Structure formats: C-alpha cells, structure tokens
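Here the complex is missing a single protein chain, while all its other protein chains stay put.
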Amino acid sequence: MIKYIGKRLAQILILLVIYVAVVFFLLHSMPGGIKAILATNPTLTPAARESILKAFGLNQSLPMQFVLYLKNIFTLNLGISYSFYPTPVWTIIAQRLPRTILLFTSATLISFFVGFASGKSLAWKRGKISEYVSTVIGVIAYTIFTPLLIFTLIWFFGSFLGIFPLNQFLNPDLWLHTNLDAQTIFLYLLLTISLVGLAMLVSFILAQKISHRVKTRKIIFYISTAIASALAIFWWAVSPVGIYAFDILWHMILPVISVTIVSYAGTMLVMRDSMLETIKEDFITTARAKGLPDKVVRDKHAARTAMLPVITNFVLSMGFVVSGGVITESLFSWPGMGMTLLNSTLAKDYPLASGALIFTGIFVLFAHLIVDIVYAFLDPRIRY
Amino acid sequence: MKPILEVENLKMYYSTKLGYVKAVDGISFVLNEGESLGLVGESGCGKTTTSMAIMRLLAENAEILSGHIYFKGKDLLKLNNEEMNKVRWAGISMIFQAAMNSLNPVYKVGDQIIEAIITHEPNVTFEEARERVVNLYKLVGLDPKRIDNYPHEYSGGMKQRAIIAMSLSCNPDMIIADEPTTALDVIVQDMILKEMSRIQKKLNMSMIYISHDIAVIAEVAEKIGIMYAGKLVELSDSVTIFKRPAHPYTIGLMSSFPSVKGEKKELVTIPGEPPNLLNAPDSCRFAPRCPFATKECLEKEPPYEEIEPNHFIACFHPQNLRKQVNEYAKG
Amino acid sequence: MKKVSVLVLIVIAAFGIITLGAGVINYAMLSGVTTLNIWSMLGPNATAWNFYPGLVKYGSLYGQSDKTYQVVPNLADGFWTPLKKVTENGKTLYVTTVKLLKGVKWSDGTPFTADDVVFSYEVPFKLSLPGNWKATLDPSIFDKIVKVNDYTVKIYIKKPSGKFVYGILMSTIVQKKYWEPIYEKALKAKDPAKYMMSYGPVLNEPSIGAFTLPKWQKGAFLATNAVSDYTFKGQQEIEYANGAIRYVIPSLNKDDTYYGKAEGKIDNTFVTGPYVDSIIYKIYQNQSAAVSALLKGTIGFILNPNGMQKGFVAQLKTNSNIKIVSNPSLGFRYIAFNMRRYPMSDRAFRVAIAYLVDRNLLCNKILQGVAIPLSTVVPPGNKFWYDSKVKPYGAGMTTAERYGAAIKVLKDAGYTWLVEPKIKNGHLVQRGMGLIAPNGKMIKQITMMAPSAGYDPMRATAALWIEKWANDIGIPIVADLTSFNNIVNAVWSENFNFDIYMLGWGITIYPDYIRDFFYSKNAGPGGFNTPGYDNPAFDKIADEFIDQTDMNKAREYAFKAEEILNKDVPYVVLFTTPMLEAYRTDKISFAYTKALDGIQSGYSGYGETSLVKAVQYSK
Amino acid sequence: MPKVEMANATDVVLKVENLKKFFPVRKGVFSRAKSFLHAVDDISFEIKRGEVLALVGESGCGKTTTGKTLVKLYEPTGGKIKFLDRDVTDLRSDVDKKWFHSKSQMIFQDPFESLNPRKTIFDIVSEPMNIQNKGNLKYREEKTMEILKRVGISPPNAFLWRYPHELSGGQRQRVAIARALVMNPEFVVADEPTSMLDVSIRTQVMKLMMDLISDMNMSFLYITHDFAVARYMSDYISVMYLGKMVEYGKTEEIIQNPLHPYTKALISSVPVPDPEFKRKSIQIKGGIGKAIDPLPRCRFYDRCLLAMDICAKKEPPLLDVGSGHKVACFLYDKKEK
Partner (left out) sequence: MSNTTEEMTASSEVFESPFKIKLKLMWRAFKENWKIFSESKIGMLGFWIVIIFAVAGFIVYPILASTVWKSTSLSSMVSYNPVTGYDFTIASNPAPPSLTHLLGTDPLGRDILAQLLYSTPREFALGIIAALITVFLGTTIGTISAFYGGVVDTFFMRLADLTLLFPFIPFLIVISGMMTVNLFMLALILGVLSGFGGITIILRSQAMIVKVKPFIESAKVSGASNPYIIVNHIIPNIMPLSFLYMMFNVTGAIFSEAVLSFFGLLNIRMSWGLMIYTADTAGYIVGTNIGTYWWLWLPPGAAITLICGAFYFIGRGLDEVVNPRLRRR
C-alpha cells in the first residue's frame, strides 16, 4: 500500500509539473495583461507606469519567468499579486484555500452520500414511476443553470424565509467583538473534521479487529463516531470561540446545499447504472440464494460492489464540482479559491489567477490521491 | 424412499414485448431423499430456469403460470419472501454455473460462507461458524488457510470447491448444482465431480445436477431427465436412459456424443436447430427435427407418460422406436 | 443535527440583540480591501475599495470644499504664499511657504507638526513610490520640502504647474512618530519601497481624521472607530450663496472665510462630527448580495464606484425605508478616431459621425435613462471647469435631421456615394451605399472596436447603434464587439492598429487630463493621446493651462482648449452614467446627497464620514 | 483423381522446427521485462496435405499460442516455420505476406465474438478477398454465395445482408468457417471451433469440417481440450503441457495406448457417457501452473506421481517409441532408465 501511495505521489508530481507548465504558458501566451490596466488608468503618468512594469519584472523573457516560476511553486513562492501588491500570491492562497477545502469537502461528501443512497434505491426499485421521476429531477438538477439555482436559493431561504444568511461567510456584527482571525477558525474546523474522520477510521479498523459480527461492528463504529462527534461539538460548544465556528458553519449551509444539488445527480446516475449492472452479477444471485434478507443483499452485496465504479467516476467529476464552486463562491460571497480565481482574472492579475488555478489543480490532484487510496482500501483486488 | 422435491406441471414463461417466451412449459418430476437427478439439455432448454424457479430467484419478467413445487411437502410457490429465505440455503442450496462470478469479489471467501451460516443459524458464534468453515474446507479438499483470501486469489477449481463448501455450509437437504464444472479443465472437472459424488453419498443429500454434457451427468446422476425446448421429454434412471432411450431426441443426443472409450463410431447428427421458445406452438417441439415425426406430432402436444416403471417420456411413438432407431443408425 | 441548528439559531439571535447598540452604521462594499497601507494604497493598490475605509485616517495641507470643489486649507493655516522664483545651486526653483494649523492632534494625542508634513513628503519622494505618489509628487515638478519651524514649511518646485495645487499641496500626510521606525528599517532592506508598501496590516496607525481603523477581518468586514477628541469636531463649514466659504473651528478658536465675504444667503452649513461611534464596512462580493442586505436592513448604504443598475433601483423602490439618489458620475464614454489614418484624419468625416450620434435617443430611449447624454470632456457637473459655450453637434435635432446634417458635411467636403442616401418627410427613404472619398477612392470598411456586451452592455449597444446610423448614410463602419483587452492592445500598440474605438475614462475635477489626452507629445506608442491628435495651437494652450497655479486663469485656458477640441473632434463623447445610490433612511442620514460622482465620491470625502449620522431606533 | 494430385496429398504443407514463443511478464512501466512466460517452448511437428493434427491440452498449455503463431498472429521467439517449402518465419515483403495470408486461415472458438457485429455476412465472408484485392465485386458476391452454400447456409442470398446477431450460434460458426475457406487456403488452424456450441449443433459442425477437409484437401491444425472430439476430427494427436509437446502420435494409437502420465491422466478423466462404465482414474497432484522462467526439468514433475530423480534434473526429450509414437518422458527413455 505504501509503495502504491508512493507511486501515485510520484505520478502526481510529474502531472503537477506538466500542469504548471501548461497553465503558465497558456496564461502568458495570451495578449493583454498588466499593461492594459495601467494604460487605462489616467491618474498614472507614463513614467509611473514604466516604473510599475519594472517593479513587476514583466520585462524578463518568458522562459526565464517560467523557470523561476516552477522553482518558486515548489517553495510556495508564487510571485506577487498585482492587485494585492506587494502581497505574495501564496499568502492570499493560504488564506483562501482552507475556506474552499472546508466548503467542498462537506459539499462533496454530502453529495456523494446523497447520490449514492438515491442511486442505490433507484436501481433497486427499477421500472417504477418514481425511478422515472427521480431520474428527470436528477438530470434537471445536474443541468440546471447553477447561477439561477443559487439566486433562487438565496431569494427563497435568505430573503423570503429569512432563515439563512444571505451571503458572506460570517456575521460581521458578531465578529466585531473579537480579535479572532476567521482564518484560525477555518483551520481549527478543518482540524476538527480531520480528527473526527481519523477517529472514525480508527474505530472502523478497531471494530474489524474486535468483532466479526456485522451488527457489533456497526454498533462499535456508530458509537465511537458519535462519541468523537459529540466530543468535537462539546469542545466547540464550551470553547469561547465556538460561536464563531457555528457562525461560519451556519453561513456554509446554503452554499453546501447549492453544490450538493448540482453535483449529487452525477453520482446518483452513475450509481444507478453501476447498481443495475451489479444486480445482474452472479454473486448477487448467490447472495439471494443464500437466503439473505433483501436489505442485506442490496446494501452489503450490491451497493458495496457497485460503489467502486462510482468512486472512479467521482474522481472524474471532481473538476466539475470545483467548477460549480467558482459560481457558488462568487454568488455567495464566499471568498475562497473560486472567487479569487474569478476576481483575479477579471482584474488581470496574472500571478494570482495562475496561482489560484494551480492550487485548484493541486487540490483536485490530492483529492484524487485520497480517493485512490480509499479505493484501494475498498477493492481487495487492488493490492499494490 | 421419501420424496423430498416434487415438481408438478411447472409452467414458467418470460413475458416480453413480443409475447411469452415459454422457458419452462409444464414439467413434472419427483426427487427422493438421497437421490441424485441429472437434468440434461441444450442451452435455452429451460434447465437453469427450472432450478431458479425452485429457488424462487426468477427475473422480474418471469411469470409462473401454473404448477407446484413441493419441498418436503411445502409448496414453495406459496411462501412469502421471508419464509422462502429460510428455505434457501438451509433447505435447498445451490452451486452456480459460473463459479468465477458467484463469489462477491470484495469480501473474503470465508466471510461469505460464514455470512450464510450466521444468517440461518443466529445462535452460532463467529468462532463456531469459522470452525465449521474450516471443516468444510477440509471436506472439499481446500486448504483452510485460504479462508481469509479474497476470491481473486483463488484459482478456478478452488473457487468451485469453495462454492461447494458454501453450498454445504447450512447442512441443506438438497443441493442444486447448475453446470458445476463447465468452465473447468477436464482433470479438475473430474476431481470436482468425484468430490461432489463422494460428499453427496457421505451426507446422503439429494442432488440435482444440471448440465448440457450428458457424459458428465452419466458420471454422477442416478436419475436423468432430458429436457428439450422447455419440456422434459424423457426421465428415467440413468441406465435406462443410456441403454434403452425412447425419445428420438435422447437417442440423437446419445449417438451424437463422441467418446474416448470403445470403438470409434460414426457420429449421428440431429438436423436443424432448437426452436425459438417465443410463442412456441403447442405441439411436439422436437417434431421439426425428428426423423420419425408424423402429422400428429406437428399438430398435438404429446403426453408425458410413464411407458415403463419409472420411465417417463413425452412422445407419440415410443413403441416402434427401437427398430427405427436401429435402421437409422445403420444408414 | 436538529439540536445543532437550534443552538446556532440561539447564538445568532443573541448577537442580533448586541448589535442594537447606538451609533453604529453599516456600509456595504462590493469588493475586498487589498491593503490598508497608505504607501501601497496610493501606489499600485489605488482602488476605490481601499480608499473608502482606508483614507479616513489621513489629512492633507489643502483639500476641496464640499459641494463646490474649491481648493480650501485643510491642515494648513490659510492659503500658501505666492510662488517666488529663487536660484539654488544653479537651479531655478519656485518656493512657497505654508503655515500649519496649531493645536491639531493625532488620535493618540501627539500634536501635529511640520515634522509630520516633511516626513510624509520625503518618504514617497525619496523611495520613488509608484502610482498616485509619483503623480502627486511629480519629480519633474516637486523638488523638496523644508521645515522652517514647527508650524511652517517651505515647498520648492521646479516649475509652476496646476499639479502644484492639485497634487503637491494635496499630498497625504501621515504620522512621523508611527512610521519613522518602520522607514528606518525599510532603508536597510533590499527594496525599501517594497518594504514600506508591504508593511502591514497597519491597524493601529494613529489617525488625524475622524476615525481610526482598528479592525479588518479579511474578506468579511472592516470597522472604523470614531476618534473621541477629534480636533475638527464641531467645525462649521458655511457656504454662502456668493461663493464664500467660512470655516469655524471651535477647538482651535479659528474662523476663516475664503473666496469672498461671509455675507448674504447661506446655502449650506455643515457641522463636522463624527456622529457615529463606528462604521462597519461589510464586504459583499456582488451587487445582488449587497442589495439584498440593504433590503433586509443589515446595511445602511452601498458603496459602489459604478453606481447601481436600474433593476436594483426597481427592487429597492419597493422598500419605503430606502431612498434612491441619482448624481452624474465623473467620467465619460467616448469614441476616438485614429487620426493617423484616412478618413478618420478628415475633420469632415469626424464631424459627420459626431452629427450622427443621437445621444438623446441613445440615452433616454434605448438605454432607458441609465446613461446621461454628455458631449464634452468636462461634464457640466464640474461647475468650475465646465465651458457652457461649447455646443455639441446636432443639438436638438431628430435622427433624420442628423442624417441630413451629416450628409451635408460630407458632401461639402467632397464625398460622393454610389447610392446617395435620401431623406424625405423626415424619414430616411434610401440608405446610402458606397461612400467615395473626395480623391475618388472608395472608403473601405472601417472597424469600430467596442467592448462586448459581456463587459459593458451599454457601450456594446451604443456601438451597434452608431454602426447602424453610419451604415444608414453609407459610411461603412463595422462594430467589432471585442474584449476590453483587445481594444487596449490595439490602441496602445506600437503600430496603432485601429480605426475607431470606444472606451471610457474616469476623470478628475482638475481637468489636466485634457492635456494628457490630446497633447501631441503624448501621441506615441502607449501615450494617452490615442487619436494621434496633433494641433500646435492646442498644445500651446494646454501648456499654458497646466502651468497656471492661479486656477481662475487656468480656467480660461481650459475653456479655450475645450472649444478647440469641440471643433476638431478627436473624440466624440457619448454619454456618462448616473451614479445611482441607495440608503436606508431608517438607519443612516447624510448631510447632503447632491454631489458629483455620488454621495460616496472621493470629492465629498467618501460619504463624508464625519458628517454621517446614525438614525436611532425608537425601539 | 489424377495421379499428380495424389502425389501432392502426401506433401508436407507445414513443417515446424523448434518453435518457441515467449511472452514478457510486465514488471512496470519503465523497467524492462525480466521474466518470460514460456507459452510455446521448442516444439516441432509437421502436417501433410489433407491431414488433421489435433493439439490437445488443458487451458494455458500453449496450444492456442501455437496456433496463432503458425498463422502469424504472433511473431515466434525462436524456431522455424516452413510453409509449402518456403520459410515463413519472418515475412518481410508485402508480396510474401499477401501470399502467406491467402494460403493460411484460422477459425476461432467463439462464434459470437469472431464476427464483427457491425458487418453483414457478405462483408465478413468476402473480407479476405477484399483485403487481398481479389476479383471484382461480382466475383466476390458469387464466391461468397458459393462458399456459404457449401457450409450449409442456404439459401445464401437470404443471409448475405444479415448481421451476425441475427444468426444462431451454429450458423455463425458456419459463417466463420466460410470466411476462413473462401480463399481456398492450404492450411487452417481451428481453435476449439465447436466448444461453445450445443451438442446437437456441435456434431453438425464437426461433420461439416470433416467433409470440407477431405473435399478441399486442406491441412488442419485442430486445437481442442477434448480428447473425444480430437479422436473424431484428427489423424494425429499432439498433447501439450505447459508449452511443451509431451506426446505425439496417430490418433487411435494415443487414445488406446497413451504413454505419458499426463496423457493418461487426461484421457482417464474424460467423462464417458455410459453410467455403467467405471473409469479407472489416474490421479495427479495439484493444478496446472504457469511456465514463467521454468527450471530445466520435466514440466510435469510437480504433478507427476511417477516422478523420478532424473525428472528434476533434465528436460525429457521427445523420443520416438516406435511407429511414429513419440513421448517426452524418462519412463520410456531406455538410455536414462
């Protein structure tokens, strides 16, 4: 397994270099750029413009810029943002990446499980009118024009019902009274989620070791998960900064719902297909013949096996989800990577735009790696 | 001898857009305790469908039109799904055609067997179940160390053995073996068949073998049923079937089979191909290929009758067959 | 899950109560602040967003008066002494003496002295900070600043220029005490300028304004705090109908009147606050979000340098607590001709186009009033500099009459057509085709680059209409709706690869841009004179204008320049946009709302935060 | 029949000398293969005109690889193939290739997979002529109909424009045979052509092939795992085990008097359709493995109950034990014994 992860890491590193090269050269082969912004600003004299050009090092040759850039990427030195001059790009990305990770980890996990569960029951109840209806709804959710969906959600939940915050990622009136940096909370939230995840993993492995009864395993797993979650919630609840975390999570609900709606259908449809194929497999007939209850056949045998291609597809859809993220982030005023990317593009901020794009890519790459590892765990046929 | 399974006039059709596919069309047979029955026929003749009907594992579009399947006196077709689940594996277990795919690739083989045991006998602890699996592995000639391996780590023959072990795991009264050795090489096939015969004798189980290969059936079954196009055309003990076949199809089948033993005989071919079962007519289904068919055969359905004790046949002209057969075989 | 959400609900509700404290007003911003560092803020990060909360802390020697935009002393005590020519080390310099107000205090209690002024001028000048710094303390004009005593400085310049008034004398002043140690460290750094500009986040910097800026939650909000002992608190600014402005500063016992005598009718009286404890600048990333928040009452006012679109106004009008304010914005959209090419080099051709542009139809009908017709480079709202004598081509004409006028101009100049356009009974009955130049050559396709609808629907629409009007009388103009970048690249390229283009400028009160845009020396690659306009008469007047430090004289030259431009038509100015702004009357009240470029404009001190009042709940 | 034809009938059509085919076992993307699967390891035989040689063995013994190598689907790793007295081990020129491919053909096991589902029967059967640019369209149509009729697809014009999925298994295999024979090949490899067919159809196809072989005077390499089928189809049988030929001889001789322990085991494990017949079963150990970098010893050593010390030290040579019956086993090697 470790060898496999190592191999994947090496592959990812190579991909990363190519990716960076593609991004860099594409960006730099485009016309326009900082010169255009400066030229149209009448408050600057030509001399002032000239000095800025020099300050940005835009007069160097492109290959030289790339070699430097590549070297710098691995030292997390992504250059200096034009629009946040002289803030380094990495500082901006480091600030915004956790927000995106938090939003997307939650949204993708939720949409995966929703899609998985609904795809499962769709396939199991094949031929019913409900299948037709949910497929159509799923496809509409999949193809709906995301901005419109978000507008409607904001209007309905935010303005009409008024139960969710309209946008932003925190409530300034609340945060006014603290010197806390939102960044810290984001990082702690991510840490909490990782810890709970780790606890779940450990309890899962422990459960496998301790008992052989599925029921007992489940109980051990659920109880320890519940304890871990309760501990986490308790810690946040008693901690003085708990309310700030809840504030952020509260603001996250609508964006997460949006991303979930647009991305669950993909998983659902693939799961349905995969499940339909799996149901035809002989081992399902065997499982039925063994006299296993319907639910066990569905969940333990069919769904568990049908899940594998769904996970593969899930990786492929990662780019799609991130794309949906740009829209979601910019419409919900969620200052993460997607919004940074859009705004920096509109501001013609080369270093920041390319940096954001590269880190979006790296994010996808690592998600890819994680899913690969999970896959290797789930499919015993893969033993590298 | 007590009958363990009685199939009475079982009719099972698949409904399609174009009409009914008469997959199993009125078959009846009785299987006694400790007896082994072989069902022989070509692909699509309904032998697998029959076994699936017994297990009540039919496709969505399958309809059982009539008939009864009595297992130990209970009509399986009248049970609800939960009751049926209790019969499955504990009463009747099954060895599937494609052993390669009959095991779930994501679970350990041993666990899949244990799962069956624990489902049917909730009082058995995991350790006890595992102990039983070890014994079963020994019984079928597998190394018990293999219990914790995944299916893909087994070879074809080992998987087949594991499936046999699994089929025995709940001490069933009856096992249906559907083409248990088709995908295997001859040597392995030989070993498995011997193993199954031995176990069947040892545990005194009832067994239904299903195969297209009459030679395989000849090795293991005491009673043989010949199926053709959804019908059981001939049923008797194996010696009778081989020595005194009465149905023209059985006769054709016998003489078209090459053998490594005895003298090299000229092979006899049955002309034509099996019919399409979609909206099949109610006449003798073999009539179009039968060299002895008369007008009657093409119009009416021959009755399924006992022409001599324990020898059932569905043909209008079984009496004068022998002579004609001899003539036919000569030239 | 349920329990969690209930818990969160309680938490939020609890904070709802806390915020009901008095004296806090909320502004919405549509983009995050990128820096609070003044060196960077007036350098490469000169964005309106940075200015809104960022500039509240600083002062300058002179400023512009509210509403009339006249130059008035700010931290200076009275006007500067007239420029005197002196020779120093063989250099001819001009020197002026500026007296400073005594008794002004920074928010940390430190008195304001000449040291602060000298420091604030020297740092950007010595480090050659880019952007506004360089434009303000233009090295070709500014020479040095010398402290005479604690409350007097002398400023030396290389030559008289309008920039002396509108630049040097208005340069930003920071506290020396706070910045000096940082500056010293910067001087030791590899790149002192960069060190200075990247120092931050600068939250505890003492303020000489009405507010300090102690809180910045990146991407979410900023909060300013009122300075309790603000020196100018209670200052009265009284504007008389005769143009005089009187400032009464009780804390300093000062009472000065400029531009006339304090007599007759009083137009306005403003009493400086601050009247609020704090202003929170909440960041919303898009206008819809901010408008929703305004509707909900989470914010009182939306800061947006582009103003609001009509649809939002329609939405906001549904709420009786919201007031909509419309002001003309300071800027214009225009088409420019590449006068290096024929036929754009022909005045008659340009005039014909100028006749064709029916601003009234375009703005009031087609653009539905989201644009305000404008035909001069100095908008009428800029009262001091606007030349009312300049009359646009075809004023008051109908479309058909405009066609007629344009055809006549072309005919008079010797143009002919293959198919001549005809007008009958006020209608175009025959479209023109095949325009032929006086030299007998057919005019080939003329491309007019304009921003695509994606970038600016208004300009895209205007471009398509101009294309249509021109085509109707046979001028083969094709509108090329393209990306902003493409236009910029073509226009500022080495070979001036364009025929006509359409863009917009944001402009300043002091119209030195007239010279920048049309001065013949600026016609080179990358220069501001994009049309390649070359008129020695204009150059001369422009030079005269820019060298004037007496603004009344400068105005005369400016008017002359405006008239020449109107005659030569290097630009056809199309329209400007109204600044539509909205605020909640139940949360906030402004001292005045009629202002060029809107309430929030830089010319009225960013919503004049020291005059803004919070409307208290009677709850 | 004219005399000349008779003389030709004893010609050697195909002569294989020390044929080897190894497959590299992949060890990663960058590293070169270090191990080889010895699918076919040093086998020699010849087939005369009109003769059928059956290659018999369990799956994985290399019989299919041998067949595919002979029709040049694989390039041999070593050895020589002589076809009609020409060395065809390496076919360089296009002319040679064309000549070889028009004279040799192969029939595949699975009639459902060996016909392109997107082509009509005409396309499929006439494809060899198409590839070889033989005749005009009319000639091809006539030839196609003729061969279809010959393989028992009648009336041929009713089938010409059908797709494979519209045909039954038996008909498909007939089409596959027709396609193989449409160019009148001299040598055909048939890879278990009847194993996927139902019993009654299987006999029909076997008979058809036997008829065609004698009619067209072709040489056949018949690959099968079933001794019973081999007995009916072939003149000679060659038994393969893990890439090696372990026994070779006249068909009846092998069936009646198998010598190699492996052959014995194989024959004895074939089920006999006679419930009263009790086979004496010969046991062997374990299951078939893979010949990856095999040690120089008898490949059957691990499973053989009669193994001797010498078997672990040397590879037994294929020796003639009289009247053309060859066996590779030290039990029959008088010298070693």
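As written, the chains take the letters A, B, C and D, and residue 1 is the first residue of each chain.
One rule holds for everything that comes next: contacts are C-beta pairs under 8 Å (C-beta built on N, C-alpha and C of every residue); 3 or more make two chains touch, one makes a residue touch a chain.
In this text, all values refer to a predicted model and were calculated from it rather than measured experimentally.
Could you tell which one of C:Asp143, C:Asp387, C:Asp472 or C:Asp512 touches the chain left off the display?
C:Asp472
Thinking of the whole complex, not just what is shown, which of C:Phe312, C:Trp492 or C:Phe575 touches the missing chain?
C:Phe312
Which residue from D:Met106, D:Leu197, D:Ala228 or D:Ala291 sits in contact with the chain not drawn here?
The single option touching the absent chain is D:Met106.
Among C:Asn26, C:Ser161 or C:Ser288, which residue is in contact with the omitted chain in the full complex?
Among C:Asn26, C:Ser161 or C:Ser288, only C:Ser288 touches the chain that is not shown.
Determine and list the subunit C residues touching the chain excluded from the picture.
The list for subunit C reads 287-288, 291-292, 295, 308-315, 318, 365-368, 370, 428, 431, 452-455, 457, 460-461, 464-465, 468, 472, 481-483, 485-486.
On subunit A, where is the contact patch with the chain that was removed from view?
On the subunit A side, contact with the omitted chain comes from 14-15, 18-19, 22-23, 26-27, 30-33, 127, 132, 135-136, 139-140, 142-148, 151-152, 155, 159, 269, 273, 276-277, 280, 315-316, 319-320, 322-324, 326-327, 330, 338, 341-342, 345-346, 348, 353-354, 356-357, 360-361, 364-365, 368.
Hey, which subunit D residues sit against the chain that's not shown?
These residues touch the chain not displayed: 29, 68, 71-73, 97-98, 100-102, 104-106, 108-110, 113-120, 122, 124, 127-128, 131-132, 137-138, 141, 145, 155, 157-158, 160-162, 165-168, 171, 176, 179, 183.
Please note the rule applied: only the chains that are shown with their structure count from here on.
For which chain is the distance between its Cα centroid and the global protein Cα centroid smallest?
Smallest offset from the overall C-alpha mean is found for A.
Please identify which chain has its centre, taken as the mean of its CA atoms, farthest from the centre of subunit B.
Centroid comparison gives C as the farthest chain from subunit B.
Taking each chain's centre as the mean position of its Cα atoms, how many Å separate subunit C from subunit D?
Computed value for the inter-centroid distance: 90 Å.
Taking each chain's centre as the mean of its CA atoms, how far is subunit B from subunit C in angstrom?
Averaging C-alpha atoms per chain gives centres 92 Å apart.
Would you give the residues of subunit D that are in contact with at least 2 other chains, written as numbers and ranges?
None at all.
Please output the residue numbers of subunit A that touch at least 2 other chains, ranges allowed.
There are none in subunit A.
Chain touch graph shape: choose line, ring, star, complete or other and state it.
Chain contacts: open path, no cycle.
Which chains are in touch, pair by pair?
Result for touching pairs of chains: A-B, A-C, B-D.
Which positions of subunit D touch subunit B when the two form their complex?
58-59, 168, 170-171, 198-204, 206-207, 225-229, 231-232, 252, 255, 265-277, 281, 284, 287-288
Under the definition above, what is the set of subunit B residues touching subunit D in their complex?
Those residues of subunit B that touch subunit D are 42-43, 155, 157, 185-191, 193-194, 212-216, 218-219, 221, 238-239, 242-243, 252-254, 256-261, 264, 267-271, 273-274.
Quick one: which bits of subunit A touch subunit B in the complex? Just the residue numbers, please.
126-127, 211-213, 281-283, 285-294, 296, 301, 304-305, 308, 378-381
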